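The structure follows.
Every protein chain but one is kept in place in this view of the complex.
Letters are used for the chains, namely A, B and C, taken in the order the chains are written, and counting of residues starts over at 1 for each.
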Amino acid sequence: MNVHGTYLFHAPRERVFAAICDPETLMAVIPGCRDVHLGASGDYEGTVSLRLPGAVGTYRTSVRMVDVVAPERSSLDGRLEGQMGSISGHATFVLDEERAATRIDYQGNAVIQGPLARLDSRFAERFAETLIGQGLKALDARLQTEVSA
Amino acid sequence: MSEETLSVVGQSVARSDGLGHVTGRDIYTFDRTFPGMLHLKIVRSPVHHARLRGVDLSEAEKVPGFVRALSAADVPHNVYTILGLIGVEPEEEFLLTPVGERVRYKGEPIIAIAADTEAAAIDAVAKVRLDLEELPAVLDMDDALAPGAPVVTHWGNNTFMYEGHNCRRVRFGDVDAAFAKADYIVEGEYRTSPIEQAPVETTGCIAVPAENGRYTVYTNTQALYFSLDNTSIILQVPGNQLHFIGGMVGGGFGGKVDVIVEPLATLAAMKTGRPVRYVFTRQEEMQVSSTRASETIRIKDGVMADGRIVARKVVNLFDCGAYSRQTPYSITKFAANAAGPYFIPNVYVDAYCVYTNRTPSSAMRGFGITMASFALEVQMDKIAEKLGIDPWTLHFINAYHNGDIKPHRKVVEDATLIETMQAAAELVGHELAPELKRMTSAPRSTEGGR
Amino acid sequence: MASVIVNLEVSGRAVEIIAAPLTTLQSVLRNQLGMTSVKEGCRQGGCGSCTVLVDGEPMMSCLLPVEDVAGRKITTVEALSTPDHLDPIQRAFLDNNGYQCGYCTPGMEMIAKALLEHNPSPTRDEIVDALAGNICRCTGYQPIIDAIAAAASAGQEATR
Partner (left out) sequence: MTIANYYRPGSVSEALDILAAHGADLLVIAGGTIAMPLINEGISLPAEVMGLRRAGLDTYTRRGDEVILGATLPITRLVEQTDVPMLRAAALRTASWSVRNMATVGGNLFAPPPAGDIAAALLALGATATITGRSGTREVALDDFWTGFMTTVVAPDELLTSISVPVTSAATSFIKFGRKRDNTPAVVTVAVTANLDNGIVRGARIALGAAGPHAIRASNAEAAVHGQPLSASVIAAAADAAAAECEPFTDAVATDAYRRQMVRLFVARALTQLDASASTQGREA
């Protein structure tokens, strides 16, 4: 599975970078993600619930930040695992300043295993991009709130 | 024999299987059931190309109803090639991919699981964990032939080898000399896509342990003895221990010629002592069962102003996917027919069987020929257009006659193209020129030659 | 997993079955009741070879949990004929070679049955519309359409 996208944050690059390098913040904005905590392995762990017909259920998820180059780029390794199979992947975020805003370009690839792998790959990619887009939008809203607070 | 004494020819005869079909009483393969029958489901590669580093069955084995998992180690002769029966080499395809080896297409079988119910088999398959090292995949033929491409096969390049050559070759006459003398050169490139045969009944079989150590296998194969003999080789059991029962097939179109389900189902029946049902789901049928090969056909023709095609050079790439299956044979058929039903005195054919990380391709209705006919006939129209000649006339000028030699050195004995075109013209109400109407397929010498 | 007991009427016969939750009507008909005229072609609602009538309405039995048709009347091809009498639709399929491999035939006949019950004299277009969910890979459909048109004419003759 390959996903990519762009999102424009209405916040300075340093603040956006800090937010996306904080797995706890990042995971909190993933739609349906809850119980986020720092696990024994040093990874951030949580659970995600999906209501997609082909993938309904609860998934354990974990995220680890790797290759952090402040404030322009960071990468993470992530894993989602449940009854329906697993998704293990790597994503890279590149941050560029655009006047007062910050543009994020992300690119990720993942190996899907189990029944999930039998979903149409384009379907899975579109759904993943939707969740990432909604997560980034929520993160942006959160940063806005913090600014105004 | 006079016509009056014929009792069937010329008569409308009721099909013997009609009543069974319209009453729904026919027994197709999956309509059978047996006490204690197990259901076989397959753990397949989720990616196009990867090295299998490990398999973890521990969670799968805990699923209620799980009976047995089969892996590469259970298969007596795990590497096979379907056409090995007629001497095609090398053996290349795993029945189940061993740890340490590569999976070469998305959907390639790795582990087979037999369980008491279909639901339990599905659950157990979902719980198998694979450790895969994903490798770069090549999905396009031109890419696969380019230097530095990921290598699909185990012998180091991405082509099937024909007697020491990397393509099936035909050399007849001297095309380069003929091109030099030709009035016109007409070139064309034709591409076709893979096509799934999509029979309404999916591929499958049921293997049942019988008395005296034999196994009865009910299968909807289109090639019963291919299946039996390959099963015998893969499982290393004498053919007389295998009793294959076929016949009732819910559509095939070439999609049920490969030997895919019987060896695994029979192996599972041997290992468990129980009847085993292995039936493709619709998704498996569409994704895993072999398709018609996609082809890229490049044609260069040398043509005289009077319409005679005097030279043809064809390079054809056949995408066999990850394994060759029936494609080498398909290509040989293509190479023999690259001139079509026409007499061309100088012909040069290079037909490549190209490996990619796609689902293997294999047989489908007229394979090797159908797509060639498409390309050759569009090419005929292009020539007619280029020469400003009537397409009917062009076909008659070039039609082969009995006694002509085809590029693969076959002497034509059964030519009927001219007569067929004359009949076709009449059917569609096309008035042929008198000299075309007079032509026959008789040997050229009787007409004074060319 | 608690199995459930379901009562229904299948081709004129009252039956009581025990099934695991969400078992399909197709599975019950084939595996428990031996009605193998109900074919398995895709189990995705895409091929129509499992078409049965539920209270006279065509449905894909592969997508229908058997619990959802408790108390309903199910008709399969087995109900159409007796050993010495074919339904006019079956007769017409036979006479017009409205089959080749035969795998889609029971589903085709059930959709034809439903069509002629709703519309005894369909146009050729209406026949084509009705067949939209039933896939045949052998015939190219023409003999099937001919068969249904012939069955409709035969029905019109009979009522005249």
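Simple rule for what comes next: a contact is a pair of C-beta atoms (placed from the backbone, for glycine too) under 8 Å apart; a residue touches a chain by one contact, two chains touch by 3 or more.
Note that the structure is a prediction, hence the values are computed from the model and not measured.
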| item | value |
| --- | --- |
| Residue touching the undisplayed chain, where the options are B:Ala50, B:Ala112 or B:Val125 | B:Val125 |
| Contact footprint on subunit C, counting only the chain that is left out | 1-2, 4, 20-22, 24, 42-46, 48, 51, 54, 57-60, 62-65, 67-68, 111, 114, 128-130, 132-134 |
| In subunit A, positions touching the absent partner | 31-32, 49-58, 83-84, 115-116, 118-120, 122-123, 126-127, 129-131, 133-134 |
| Subunit B residues that touch the omitted chain in the full complex | 41, 64, 118-120, 122-123, 125-126, 281-283 |
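The working rule: only the chains that are shown with their structure count from here on.
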| item | value |
| --- | --- |
| Most remote chain, CA-based centroid, reference being subunit C | A |
| Centre-most chain, if every chain is reduced to its averaged C-alpha atoms | B |
| Whole-Å separation of chain centres (CA-atom averages), subunit B against subunit C | 34 |
| Subunit A and subunit C, separation of their C-alpha mean positions in angstrom | 48 |
| Where subunit B touches two or more other chains, by residue | none |
| Sites on subunit C touched by subunit B in the complex | 20, 30-31, 36-44, 46-47, 49, 76-78, 80-81, 86, 90-91, 93-94, 97-99, 101-106, 109, 135-138 |
| Touching residues (chain side subunit B, partner subunit C) in the complex | 14-15, 17-28, 30-31, 33, 119, 197-202, 249-253, 279, 281-282 |
| For the subunit B and subunit A complex, residues of the former touching the latter | 46-47, 126-127, 129-130, 132, 134, 283 |
